[in-house]
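All remarks here apply to the structure that follows.
Of the protein chains in this complex, one is absent; all others appear in place.
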Amino acid sequence: MALAIKPALSRVGGFVSLVGDSSRAMFRRPFPLQEYLEQTVFIASVSILPAVFVTIPFTVVVQFFINQLLQEIGATDLAGGGSGFVVIQELGPFCSVLVVAGAGATAVCADLGSRRIREELDAMETLGLDPMHRLVAPRVLAFTTVALGLFGIVSVVGLVGTYVFSVVIGGASPGLFVSNLTLVTGAPEFIMAMIKTLLFGVTAAWVACYLGMNAKGGPKGVGEAVNQTVVVTLMVLVVINSAVTTVYLQLGV
Amino acid sequence: MGVEVVVEGLTKRFGSQTVWSDVSLTLPAGEISVMLGPSGTGKSVFLKTLIGLLKPDAGHVWIEGVDIAKCSRQDLYEIRKLFGVLFQDGAMFGSMNLYDNVAFPLREHTRKSESEIRQIVLERMELVGLTGAENKLPGEISGGMRKRAGLARALVLDPEILLIDEPDSGLDPVRTTYINQLFIDLNAQIDATFLIVTHDINTARTVPDNIGLLYHRHLAMFGPREMLLTSKEPVVAQFLNAQRVGPIGMSEEKDADQLASEEGIAMPPLPPLPLQIEPSSGIPRRGQRESGAWCRENGVVPPAGSFPERAYAMSLH
Partner (left out) sequence: MSTLEESRREIVAEARARQIAVIKNIPHIPGNVIYAVGQHMNFYAAALAGIPLAVTRYRREVVRLIAAIAFGTGALVLVGGTVFVVAFLTGFAGVELGLQGYSQLGNIGVEALTGFISAYINTRLAAPALAGIALTATVGAGFTAQLGAMRVSEEIDALEVMSIHSVPYLVSTRIVAGLIAIIPIYSVSLLASYATTRAVVTLGFGQSSGAYSHYFDTFLIPSDIVISFIKVLFMAIVIMAISCYYGFNASGGPAGVGRAVGSAVRLSLVVVLFTDMLLSFALYGSTDTLNISG
């Protein structure tokens, strides 16, 4: 046990110093704009399709149960309120996270991991280029950008999906559905969801970069690093999710 | 003991890329053959085609009357039991220690008791010099050790045919000499047919009975060691003597300009032929021929200073 704790602590230490170094590097000139744009396009390209196809079944199935539930308590017309709540507050951020962790973070970790194994990172440092500045900082920003974009996509897809499911298929009243959308979901909830998404994006980026850059041991090592990335990001993200919800409920806005 | 492998008109493509075409050769039973070639010419692909891991686009591989290229999966699994294969990095199973790795084929394919298995495994591990490393995991040992462990595993079912992919890549020259000696001794002991894939010229010059050279998407030549070592064919002479002059360039083939500029330059004279490595027991292998025999029979005069030890022995008399 003690043997397991020590490496775990040194990993946490390594992660914290990566967070610090890359945050500082973000403000260093010249900002690696090219890398940022390329990574944004790259992460978006691996994330958008999965985002759409993860959101559709997820929101529909949630709406399915919420509708059943509302039926049980005799409030079918609240479906719109349920939808707004589910999509914006919970599933919107959660689906974008899922995809940022499952698609974006895995891709970035695999990329950095194989650069580590091919000794490209060592070569960079030998050339006097700081990987924190050149690689990590632009990726963190790229992740944030993509996460926010995905949140938008996911929200639209989710609302349309639940609308189709509840109104077109389920026969709820369209007018009530739309007017109830904002019943429990207003500007504060929207802002909370954005904050969740932002935090998710940044964290996923740091975890992916940290684990990728510390991969070792050939093919097995890279595979394991990517595996760990999904697991760790998901775990961190659900914690953030609940933490932000708690804070929001405490504020009582 | 030892099984002949007959390859006829073998062709392999990946999509539109032809790796090599129309390769025909016979690996004589019980003899050691080496397949040489620049990196990327498809030596590993050739080896994997022989064992049926890759299907050729044309041609046959005959082993004991079965065509590996066309036979059913069931026949393939049956015929593979004649083979031992050593992959480039040993391909040891990462989840098992060396002992279990070496014992694996015995446990899967025989009904031997654990104590019999133990005896065989320890014997093979000793043969490759790994006594004491039984409990190590493949991830914990050096590349050279992994290769030797892979060799022990390949030997455990007493194969009739041994295929070996680049035993010398990543090994230092001393270790390479040791492992080459090991192949000779093994061949003397088990009489299997050996095919060693390599691009190490020293191995090719001193170990085999036969040499083949893959180059430019075809088999440039295949035959007895002394035939290739004394060949004046430019590609063969250039590769076997590691020279810069000749048709092989940095990027596989030289362009026309470069070849033209070399036109006037004669190929340098062939260096002396080395002796073939002998079994350390001193008892000749079944497929072994006396150094210089091929040259004598075919009226080829080897370069001066060839077969140094014999020359030394003769000068004593």
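Letters A and B mark the chains in the order given here, with residues in each chain numbered from 1 onward.
Quick note on the criterion: contacts are C-beta pairs under 8 Å (C-beta built on N, C-alpha and C of every residue); 3 or more make two chains touch, one makes a residue touch a chain.
Not measured: the values here are computed from a predicted model.
K.L.:
Using the contact definition given at the top, list the shown chains touched by the missing chain.
P.N.:
Computed over the complete complex, the missing chain touches A, B.
K.L.:
Where the complex has a chain not shown, which of A:G102, A:P138, A:G158 or A:G201 is the residue touching it?
P.N.:
A:G102
K.L.:
Among B:V3, B:A29, B:C71 or B:A91, exactly one should touch the missing chain; which is it?
P.N.:
Residue touching the chain left out of view: B:A91.
K.L.:
If you put the missing chain back, which residues of chain A would it touch?
P.N.:
4, 7-8, 11, 46, 50, 53-54, 57-58, 60-62, 64-65, 68-69, 72-75, 85, 89-90, 98-99, 101-103, 106-107, 109-111, 113-114, 117-118, 184, 215, 218-228, 230-232, 234-235, 238-239, 241-242, 245-246, 249
K.L.:
Tell me, which residues in chain B touch the chain that this view leaves out?
P.N.:
48, 51, 53, 77-78, 80-81, 83, 85, 87-89, 91-95, 104-105, 108-109, 150
By our rule, only the chains that are shown with their structure count from here on.
K.L.:
Roughly how many whole angstrom separate the Cα centroids of chain A and chain B?
P.N.:
52
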